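One structure below.
Every protein chain except one is present and positioned as in the full complex.
Lettered A, B, C, D, E and F in written order, each chain numbered from 1.
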Amino acid sequence: MRLFHNYHYIASMLLFCIGLYTVIVRRNIIKKLIGLNIMETSVFLFLISLGYLDGGIAPIGIGGADPSRMVNPLPQALILTGIVVAVSVTALALALVILLYRQYGTLDVDRLFRDEETGGEEGEEKGETA
Amino acid sequence: MISLVFIAALFALLLYVVANMPPMGDPDNPTNSSEVIERYLEKGGEETHADNVVTGIIINYRGYDTMGEVTVIFCALAAVLAVLGRERRGRIYAYVDRSRVPSSVIVRTMVALLVPFIILFSVYTILHGEISPGGGFQGGAIVGGSMIVFTTIFGLLESSQRIPQRLRFPLEGSAVITFFAVGALGLAGGGNFLTFAWPEIAGNLQPSLVVWLTVLVETGIGLGGAMVLISILFSMIREEEEIAVVP
Amino acid sequence: MGGGYAFSRRLLLCIILFAFWIALTATLALYDLVLGAVCSAFVAVLTVALLGRALDPRITPMVLLRLPWFLLRLIWEIIKANYDVAKIILHPRLPIDPEIVEYRTYLPGDLPRTVFSDSITLTPGTVTVELEEDLLKIHCLCPYHQEGLAGLERMVAWLFGVKRHG
Amino acid sequence: MDDFLTVIALIISLNAVVCLYRAAIGPTAQDRLLGVNIVGTKTLVVVILVTFIQAEGFFLDVAIVYTLLLFVVTVALSRYLEAEGWEEM
Amino acid sequence: MVQDIVAGAFCCVGTFFFLVGTTGLIRMPDVFSRLHPSTKCDTLGACSLIVGMAVYSGWSWELLKLIIIACFVLLSSATCGHAIGRSALRGDIKCWRRKNGVEDGHGT
Amino acid sequence: MGAYRHFPVFMVTVPLVCAVLLPFLGYLRQKWVPWAAMLPLAFSSVLGLLLIGKIPAEGYLGYELGGWPPPWGIELRVDRVGHFLMLIVCGITLLALAFSRRYISREVSGGRLTAYYVLFLLMSGAMLGFVATGDVFNLFVFMEILALSSYALVAITGNRNAVRAAFKYVLMGAPSSIMVLLAIGFIYSATGTLNMADLTLRIADSRYSEVLIVAYILFVIGFGVKAALFPLHMWLPDAHSIAPSPISALLSGLLVEVSTFAIFRITFSVFSMGSSGLFASTLDAVGIFAAAAVLYGGIMAILQKDLKMMIAYSTVSHIGYIFLGITAMTAEGLTGAMYHMLDHGLAKACLFLCAGNFIFVKGYRRIEDLKGAWRQMPWTCFAFALASISVVAIPPTAGFISKWYLILGNIKGGNYAYVVVLLVGAILAAVYCFRIIYYMFFQPGKEGAWEGESRDAAPSMLAPVWVLSLGTLFFGILSYLLIPSLLDAMNFLL
Partner (left out) sequence: MGTALNLTFIVLLVVTALLAVLARDLLAAVIIFSAYSLIMALMWQRLQAPDLALTEAAVGAGVTTVLFVVAIFKTRRREEEEE
């Protein structure tokens, strides 16, 4: 029953796995970045639901709101930072994607890493992540 | 296939963890019952002079994190510019619009009608960050959004003339610089770095001083964030084969 | 375009923005009012600089006064449109015969045309899909939907005080 | 009244699931954009409803951002879609 | 009480039009005709729900914000509909015709 | 309390702020940028040096940012180990920066040059902040600055392989950051705090051990990718070998170690070990991977034809050493790991900078091209040889000391298999290092390979190399200056 009560957690873990699946399995690099973003938001969802309080109110003290009923503001502050970080990483990765496409003419990981000119082991470099 | 199994296993593991986690929303679980939160919620208003506790935490209690955050934004800009290069300074470049179709008059007019409101709304978000939801970066992102639509509709040529590089360039780092300056000011007041409150100097002025500094920092973040987002966008939109238009 | 005209335009924009600000802040405290005045003036100057000629000068106090009445009529049109569309959609056989028709409007300037085409989009069975100079391409769901266009055009002309010539 | 509003919000969000069907099957990108735009409008309404269910007025700011950003995204995306050089779907 | 009933009525109307819009979105044959239900029904649905909420909230500052939102919805949804329609037209998407199946819809 | 308690925060923030200010200088006087970029790092180094002796052996120097006491605000936490690492970071970044002034102007041009220095400073500041922080979430933030700037620095030359390597790095690095964030979420859910000192107390009597264990595993995976622990090292060889040489030096000599230090920190300062057997078994698993890394890295390094690629694989192997020191769980092993960070930082930075010299002067990347290099570039070759000796761990160098302690620690911990692995690793290192030394000094070069104007690299590029290689010697001979205090600190940690 506790598991059902924590359905937000389950959802975020599910989204995390969807994202990770995309990052690992899909071969298109923009798709991988979408997966990355899904992963990120899932973790944000997880952290925010950690700070939730049943019947809580938003942590904004206008009009004499009762502090003891407010939800936990700390994860929200953290995730704000997290969102900014996520955008930054996405922007950089997309810039790299644009440059990669200019140079290789493909967005497919397999094609990108097929002609590994710098040596390295061929088998392991199919965009595996973890 | 292996990766699918791996992910399924990971999901099972995570589910197991989640099943063993404290129930969500319970006032007694560790996140909600720690003394950290109590102080934030009960004294946050007095100590940071921000009704929005989240803003109080961001700017004041955990200001160092936010300083890192604005550095991340700046770093993203530096990184994107290092990878893609900036649209060039001093000369006007025509944007090779792949579509070569002017945008719709209706959309142009509507955007022109809405942009002032979007900008004013973002100013409101920035300046009222401490009493209502929002704050520096949100405001910056909204301005960034308005500039995005402006750029896509009016083209890079026009928008990079309207928001020229000599305007963006000095403002991009404003977030970090403001934060550092305010932090150093706290040091000068006898406190630690990033102290917003210094009783020795301020005295009765203390509350309004803290509020003003918060607003200052938020404004810095907003300006910096907006400019960074716009610059990143321009740098990504710009075509490699820009055509030089001699002025 | 003289300096004085630009100034009055800015002032009007500033006043509208100030009203928007008051609605946003939801308070009449002095601090907020002053801040709002400063900010809206700032934003007005900024957007005039930003948008330049894209900002259509046709918004005048007269238009603003006529706007509520126009809006009411527009809303009535919208309600009629929705009734119409609902009837079509919920009809089991989907009685539509769409086509793209062209319509030449006599309304001058970007803003009236924009308002006109947006009104077309919101009124029965018609969606503007293209506007080039004075030529509108309108997607009509059923042929009879074209009939309402002229009336709508008159309404917009009234709003902006445009006289039909020629 | 709160329960009533919740039911309305529920209906609208289920409605949004149906709209996602259009966004999912296309067939053209414009269809998807339209679907997402409608989902966005519905989300906006749900935001407003939830604001009143939770009785927290400041969420209306979020709703305003929603409208503005929905406009921004739709217009920007359709501008990109109208460009030539896209392969047919 | 009366307030609540009026608000509820508005909400029901809005929801109804939303449902209609969704049905149209699914049923209609091509992008252009899908624009009709989406722009009109969504605008009216959203506006009437907003009005319902405005009635529900009564005279307060929130009313002003709701009015602002309603105005934005009015402006933006029509423009969005137009923008999508135009992009479809520019993107050479054929207009669906009843008489002889699919034919070129540009009228030229 | 003297003014020195403010030093750590300035060590971190001054490079960051100067990085933001640098574009203005770049706008006014492009030529001054490389010199100006050194100032903040020199400032940090001076502050770091002034801090020597001020930090208590048992405990740490805490600094409450914003004046908020720890569980509420963020705390900086500089213990002796962290301080030691911060000094290494300052020194090596300063030397790499000095090296890059001439080197980078050839590979990068125009506006990117300023961006290079900006990112360099951001990266150095982020590393310092990463080491100094006492807050788990702050760790994440600085990790992201570090990661972003390093992604961009790998790609900065803009050639196809560089961009590809950078993208591979992003594809592995970004999910790992997210995993760290998830781990932070797990820890937070079980304890309700983010401060490391506070976490230690609360983890000890937490009821949610399953959550904590998974959090720990996620931390190890997340930082393991950044640290290129064996199965997660795929990004490393490409990124390290393709990046400009000063950046390779930084990535290989510092970034990887800093990430390892994060695991070290999490393991000993946060989870404080011993609370559950499962932590220990996680660490055992890490030990197995580390042993595999030692062997795999060594073998792969032998197989390489490209000089920088070889050094990169050598890094994979050496990360294994450091992890073996950590998993030994004895004061000697930890001391060895820390000292190996110093040694590895110096030696690897030196090797990469030497490789940079070869590339800069002659454009040679392949190992075979180095035959007879001694005649034209004796200084570079000698420095390379000295650093290689340290990598192989031959007595007077720091490499020997560190490996001695690693072996000692593992013997004390009873992990005799790892002792064998360490010895085999040393033999492998000897094979790949001495091959190059043999090529350099005892083989005749190819026809015309080393002719033309016979000049060694410029003094400004030789000086950093020599400082680094003499550093390995210095810290080898004078190891008694550091080892006792490190041992004290480690004993306190355990």
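Criterion: a residue touches a chain if its C-beta (ideal position, glycine included) is under 8 Å from a C-beta of that chain, and two chains touch if they have at least 3 such contacts.
Treat the numbers as computed from the prediction; the structure is a model and nothing was measured.
Enquirer: Over the full complex, note down every shown chain the hidden chain is touching.
Expert: So, taking every chain into account, the missing one touches A, B, D.
Enquirer: Which one, B:Val36, B:Ile142, B:Leu194 or B:Leu213, makes contact with the chain that was left out?
Expert: Only one of B:Val36, B:Ile142, B:Leu194 or B:Leu213 touches the chain omitted from view, namely B:Ile142.
Enquirer: By the contact definition given up top, give the residues of chain B that touch the hidden chain.
Expert: 52, 54-55, 98, 125, 133-135, 137-138, 141-142, 144-145, 148, 152, 229, 232-233, 236-237
Enquirer: Considering the whole complex rather than only what is displayed, give the residues of chain D touching the chain that is not shown.
Expert: On the side of chain D, residues 3, 6-7, 9-10, 13-14, 16-17, 20, 23-24, 26, 29, 32-33, 36, 39-40, 43, 46-47, 50-51, 54, 56, 58-59, 61-62, 65-66, 69-70, 72-73, 76-77, 80-81, 83, 86-87, 89 touch the unshown chain.
Enquirer: Identify the residues of chain A touching the omitted chain, counting contacts across the whole complex.
Expert: Touching the chain left out of view, chain A contributes residues 7-8, 11, 14-15, 18-19, 21-22, 26-28, 30-31, 33-35, 37-38, 41, 44-45, 48-49, 52, 56-60, 70-71, 76, 79-80, 83-84, 86-87, 90-91, 94, 97-98, 101, 106-108, 110-111.
Assume only the chains that are shown with their structure count from here on.
Enquirer: Sort the other chains by how far their Cα centres are from that of chain E and give me the top one.
Expert: If we average the C-alpha coordinates per chain, F ends up farthest from chain E.
Enquirer: Comparing D-E against A-D, which pair counts more contacting C-beta pairs?
Expert: Most C-beta pairs in contact, of the two: D-E.
Enquirer: Which chain lies the greatest distance away from chain D when centres are computed from Cα atoms alone?
Expert: F
Enquirer: Quick check: how many Å separate the C-alpha centres of chain D and chain F?
Expert: Chain centres of chain D and chain F, defined by C-alpha means, are spaced 47 Å apart.
Enquirer: Please compute the C-alpha centroid of chain E, do the same for chain F, then give the distance between them in whole Å.
Expert: Distance between chain centres: 58 Å.
Enquirer: At least two other chains touched by the same residue of chain D: list those residues.
Expert: 57-59, 61, 64, 68, 71, 75, 79, 82-84
Enquirer: Among the residues of chain C, pick out those that touch two or more other chains and give their numbers.
Expert: Residue numbers touching two or more other chains: 20, 24, 26, 117-118, 128, 130-131.
Enquirer: Okay, in this complex, where on chain A does chain D touch?
Expert: Residues 57-58, 60, 62.
Enquirer: For a test of understanding, state which residues of chain B touch chain C in their complex under the given definition.
Expert: Per the stated touch rule, the residues are 104-106, 108-112, 115-117, 119-121, 123-124, 127-128, 150, 154, 162-163.
Enquirer: What part of chain D is in contact with chain E in the complex they form?
Expert: Contact set of chain D toward chain E: 1, 4-5, 8, 11-12, 15, 18-19, 21-22, 28-31, 33-35, 37-38, 41-42, 44-45, 48-49, 52, 57, 60-61, 63-64, 67-68, 70-71, 74-75, 78-79, 81-84, 86, 88.
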